[in-house]
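Every protein chain but one is kept in place in this view of the complex.
Let's turn to chain A:
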């Protein structure tokens, strides 16, 4: 249902903005014109895809962590606000959640993860959460699911600008500029954002403050879309993130360290349409660079830098209006160097995939497979098979079975002390069954899943005292996720609710213990109310208790957080004033042991649209 909504939305936007082209091209071509991650909405109908609305992005703190933890089933562990944050999706590990930027996997080459506090949501038109296996389409790490950050092109809209300023507790400042210009065949988007904070909140029930937790992040995004002619489109995307932060201390230890991130991502894409073919060439270049300073007052640092080049070719052939087959070829070269590696290490990977989609309304099915070859590891044959069946126009069922993987990282392979070239990728075999209810103002989904993972990569101590990565563990994860949203308008009153809930069991198959940092329960709820120029919203997050030790002896208690926000629009919606109180009940909680999170805090915002 979510997919349908988005599709309608895309079509709607396009019809409004771009009537000439909309008439010339078949509707199926449209997503390619405006979105690079074509598979997210076209080839993911047997997975659950949750798209977060702009209003949701605006309600949350600028980093991706905040918006996802309050609005999705993902569970986050954070070393504090702005500090390292990693996600767990369906009880899988942080490196089994892929982050996909305009269709390109941007998880770190070094640790296989994305630090969700190093991505600002500013400048992205769409943040989507795709649950379940997606390695055939998105590569390594798409086991628990994937997070998609997309830019979308609009045409014939002239110049539009948005400036947002925020100020709040602990000297937290945020400023962003989003500009967009488009005419008939050119669309330009520019987004610049800065987010900084002293982040020196007092620890509850303690005379200590959060020491050395300051951060300052800048992000620049630029997207250019150009319609060369009726059959050819050229797109360019770039994203640059520059973050400096102290790594905060804990309840029992201070800290002096500092961490710098410099990440750039660039993508050029050419789409062309001829007869029944659609061709898509993508060239991407990713550069990730970190520096770690043990003592921020000194010049000594350790660093890592990895550069990745990707070339990807998708060719789709429409057998009929109902059936299409797509071939996908990809080549990737990564080179990494750093203080913990000797010399420059290189990894090459090539893959070939085939995707078949057949729409026999009310039944639709998708079958895909991918074979991969690498000079550093042996990949399994990946596949995905799924079907969706619409019993009525408001009730449908989805089934998907897939095999997915997570490749060894540069750290696993090349770390100077312990790097192991004999590692295998982590492999999963997984299935999910979902059902969706879709009415005009009510959506509800319930998806059960099971994931069997083997060859899980872990760093384990050897008898010589060295930690070495090994393919050791097997895990079995199962549970269900549910999402719901409901809107109603009574005269001038607009009321909306949305919620997510995830029940997760994740077991180490050899010990029968629960995996650490996987809550059995995670839930979110939000309610909004709007009248004329005034709106208010409440967000609630519940994270259940988690085990912090593999013997399941130590735990961190669960907690409930609530945020309450107000917005007031004036001058014909050109200006918006906002206020949000975070953690209104001053709940004491820790996301990681010995790291208290902030109590109640306040943030104000001022937004101009012109």
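Methods note: contacts are C-beta pairs under 8 Å (C-beta built on N, C-alpha and C of every residue); 3 or more make two chains touch, one makes a residue touch a chain; residues count from 1.
Just so it is clear, contacts and distances are computed from a predicted model.
Undergrad: Leaving aside the chains you can see, what is the UniProt protein name of the one that's missing? Options: "Transport permease protein", "Dehydrogenase", "40-residue YVTN family beta-propeller repeat-containing protein" or "Ferritin-like domain-containing protein".
TA: "40-residue YVTN family beta-propeller repeat-containing protein"
Undergrad: May I ask which residue of A:55, A:230, A:378 or A:560 touches the chain that does not appear here?
TA: A:560
Undergrad: Out of A:65, A:219, A:233 or A:250, point to the residue that touches the absent chain in the complete complex.
TA: The missing chain is touched by A:250.
Undergrad: Looking at the full complex, which residue from A:327, A:362 or A:593 touches the chain that isn't shown here?
TA: Missing-chain contact among the listed residues: A:593.
Undergrad: Which listed residue, A:168, A:523, A:565 or A:578, touches the chain dropped from view?
TA: Touches the omitted chain: A:523.
Undergrad: List the chain A residues touching the unshown chain?
TA: Against the missing chain, chain A presents residues 250-254, 294-295, 298, 300, 302, 416-418, 458, 460-461, 463-466, 493, 495, 497, 516, 521, 523, 525, 527, 529, 536, 538, 540, 542, 548-560, 562, 592-594.
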